[in-house]
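Just one protein chain is left out here, and the rest sit where they should.
By letter and in written order, the chains are A, B and C; residue numbering begins at 1 in each of them.
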Amino acid sequence: MADYSTQELMIVAAAREIRDGEVIFVGMRLPIAAFGVARLTHAPNAVGLFECGIARYEPSAETLYTMADPANQLGAAWATGLLPMMTQLPAGRVDAGFIGGAEIDRFGNINTSYIGDFKAPKVKLPGSGGAADIAASAKRLLAIMNHEKRRLVERVGYITSPGFLDGGDGREKAGLVRGGPAAVITDRAILRPLGDSRELHLTSVHPGHSVEEIREHTGWALKTAPRVDETPPPSPAELDALHRVDHEGHWR
Amino acid sequence: MADYSTQELMIVAAAREIRDGEVIFVGMRLPIAAFGVARLTHAPNAVGLFECGIARYEPSAETLYTMADPANQLGAAWATGLLPMMTQLPAGRVDAGFIGGAEIDRFGNINTSYIGDFKAPKVKLPGSGGAADIAASAKRLLAIMNHEKRRLVERVGYITSPGFLDGGDGREKAGLVRGGPAAVITDRAILRPLGDSRELHLTSVHPGHSVEEIREHTGWALKTAPRVDETPPPSPAELDALHRVDHEGHWR
Amino acid sequence: MEEKLVSLPEAIRAHVSDGDCVVLGACLEAAIPFAATYEIIRQGKRGLDVAAPISDTSSDLLIGAGCVGQVTGAWVGNVSSGLGHNYRRAVEHGEPHALKIRDHSNLSFGMALLAAAYGMPYAPVRTLLGSDILTSNPEFRLAENPFSNGGEKTVLVPPLAPDVTILCVQRADVFGNCHFWGSSGVAAEAALAATSVVLLADEVVPPEVIASDPSRVLVPGYRVSAVCHVPAACHPAPMTGRWQRDSAFFDDYHKRTRERGGFLAWLDEWVLGLEDHDAYRTKLGASLEDLRIKGEALSAPANYAAH
Partner (left out) sequence: MEEKLVSLPEAIRAHVSDGDCVVLGACLEAAIPFAATYEIIRQGKRGLDVAAPISDTSSDLLIGAGCVGQVTGAWVGNVSSGLGHNYRRAVEHGEPHALKIRDHSNLSFGMALLAAAYGMPYAPVRTLLGSDILTSNPEFRLAENPFSNGGEKTVLVPPLAPDVTILCVQRADVFGNCHFWGSSGVAAEAALAATSVVLLADEVVPPEVIASDPSRVLVPGYRVSAVCHVPAACHPAPMTGRWQRDSAFFDDYHKRTRERGGFLAWLDEWVLGLEDHDAYRTKLGASLEDLRIKGEALSAPANYAAH
């Protein structure tokens, strides 16, 4: 049995998407742990931004329930308003941002608003928050979700956060000047947009999972990349960083 | 001989233009003294705003050379940026503002930018600062200047700060939704816009001056109001307030 | 200067009317004025347009209590526990009644307030492009940037001017001058954009305390309509340097409000059955005291001396 949990693998995979010196919209839960791991391993100069108006170098010393918790204010690099923070997105100064979602489709469009017709929805989800803004303007969008057929769908019914829209140059046609999904990290695999279509392809399979199984749990005919890797398990250094970040063992 | 100077009379006349509870863009020199006198007499709840980003209840305890001087920061009601302060103008939340100027014309337009063609000016003046914004959007514009023929002109060559433009509904035609000059306080008189034309008329003559003399020192055929008052000299209470504000005797 | 210190019930009676657009929760997850949320419910206000980027459970509560006609914002739910059950019931089944939703993203919401605060006719933004938020909220307009050569697309956001913005602040004086620190979300813009501002001060201090640091003033007193002294007004939300978040309370709310009946029982227990926020604090008892921040991590002083 592996000496790490699925969530720990997802955190480490997410951490690997952060490059040194980058400015990252962090978000809660797994991404904030990923940011912490990245800072302690290969990206000591990454900066984390939070929508409420916080920028941090070191992640908070304790587990946060919300980004505005007192522990996230203490020792912040900057505590300001939402606008000075979130407008860094359209100003082109954010390298990557993490978001989750109820549904994602094969072009990386994400729905966190309405299941069914928005005029008479079957399920009302909480809405965008800052996700639509991160998806529109971060240089790279990093999505983290559970890999279920009802979540990875052919086409979302409502695009809260734009991926590649109809694929190809869909973003450019909509007026978006940069960005788009760079990786979708699930509990089974990593998907990335490939080719001119920008369709999400299977690029990496987590240890213990198979291409077959992953396809079964995907709501569209998932294509595989020319080369499909096995996601490297957390290295000792990564695991050590993760244990330092997650000292309460929340993700074990 | 009067027990007050011309400048003291101008300050008191300006103070009388401030109503209790009003929000006023103050400016330096005479207007700041006027604000102090108003606060100590009939307008204890007036609030003074400064373009650099300061709001004050009590005026500073000492003479200021600029509005951003340390003495104006100490004990301020609010020290913020230029935008949160100056945008109160277009937001319609400023009752009145004081400005000076090199030239004013018979419709109250003020020039502080260029004498002569702006492409090859005879004299380059410092420019608008915030005057254009105050003139555009304060509910009432209060101008203070010396009464000289070369300053009170038929038509300014360059409108830095819009008065009534060509008169009548000139402001409305230009898209201005409120405001315009309410009073021009000079060292000889007070002029106010009257009638449909909104042309500046002589409404009050300072003690010791005459209508004849004032007309001679005005660069257009100055009309008189149906009733021309003599500017009341400073009352004992006003003089007392002025002496408390101007404890260094700068304006005596 | 005029003193503005009144009780919270008085402030809500005077400044919140049926149908008003009310900002509650401008600081996102922190400093949400839950005490005002509860009092609005007690006073039975109706048809409110509740506006906030993210309100944690404040909007969900008001919706369940039947106070809300429209939600304007980017997110409604329970930040640490999941979906907002009242929000779902209202939108999916019209229970207790139907609801209009004015969809925003966090950024477009903030820009709408900024436009109103700064007297701009609208705010042009480079966000929402490609999002169905442009479909479900038709008040946005798509336009070309007239300064671009190639017809760059831009979204025009109309101004949002609330009737009243209700804020929790760490300290205020009786004239409405206040200090706020920590991340402030859209609090400054919401205050400057509003017709009325109501402050719920965790502490009421002498005017000299506020005047000692004019750069920490969130909104000046002359723009404030009422100050209420309500310690822990933010509970169960946190407040920087004052109160930890009561995440167990949010969890409990989530579990108990899954069904309409459970919500009504919760509402009776925590809102309708309590006279005011004093009674609420008393009911919380020791658990509230546990959330009080007792440590000190003080800001380095700033000197304002002139000589």
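Keep in mind that, in the parts below, a residue touches a chain if its C-beta (ideal position, glycine included) is under 8 Å from a C-beta of that chain, and two chains touch if they have at least 3 such contacts.
Fair warning: this is a prediction, and the values are worked out from it, not measured in the lab.
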Q.
Need the list of shown chains touched by the one chain that isn't shown.
A. A, B, C
Q | From B:Gln7, B:Ser113 or B:Thr231, residue that would touch the chain that is not displayed | A | B:Ser113
Q) Of B:Thr41, B:Ser60 or B:Ser161, which residue touches the hidden chain? A) B:Ser161
Q) Of A:Pro90, A:Gly180 or A:Pro193, which one is in contact with the hidden chain? A) A:Pro90
Q.
Contact with the hidden chain only, please: which chain B residues?
A. 50-54, 65-70, 73-74, 76, 79-83, 86-87, 89-90, 113-114, 118, 121-133, 135-137, 158-162, 165, 170-171, 174-177
Q. Of the residues in chain C, which ones touch the absent chain?
A. 111, 118-126, 141, 143, 145-148, 152, 154, 156, 158, 170, 179-182, 184, 205, 209-210, 212-216, 240-242, 244, 293-307
Q) For chain A, which residues lie in contact with the unshown chain of the complex? A) 23, 44-45, 47, 54-55, 57, 62, 69-71, 73-80, 83-84, 87-93, 137
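Please note the rule applied: only the chains that are shown with their structure count from here on.
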Q: Grab the C-alpha centre of each chain and report whichever is closest to the global C-alpha centre.
A: C
Q) Ranking chain pairs by contacts, what comes out on top? A) A-C
(Q) I'd like to verify one number: the distance from the centre of chain A to the centre of chain C, where each centre is the average of its C-alpha atoms, in whole angstrom. (A) 28
Q | Two or more partner chains touched - positions in chain C | A | 188
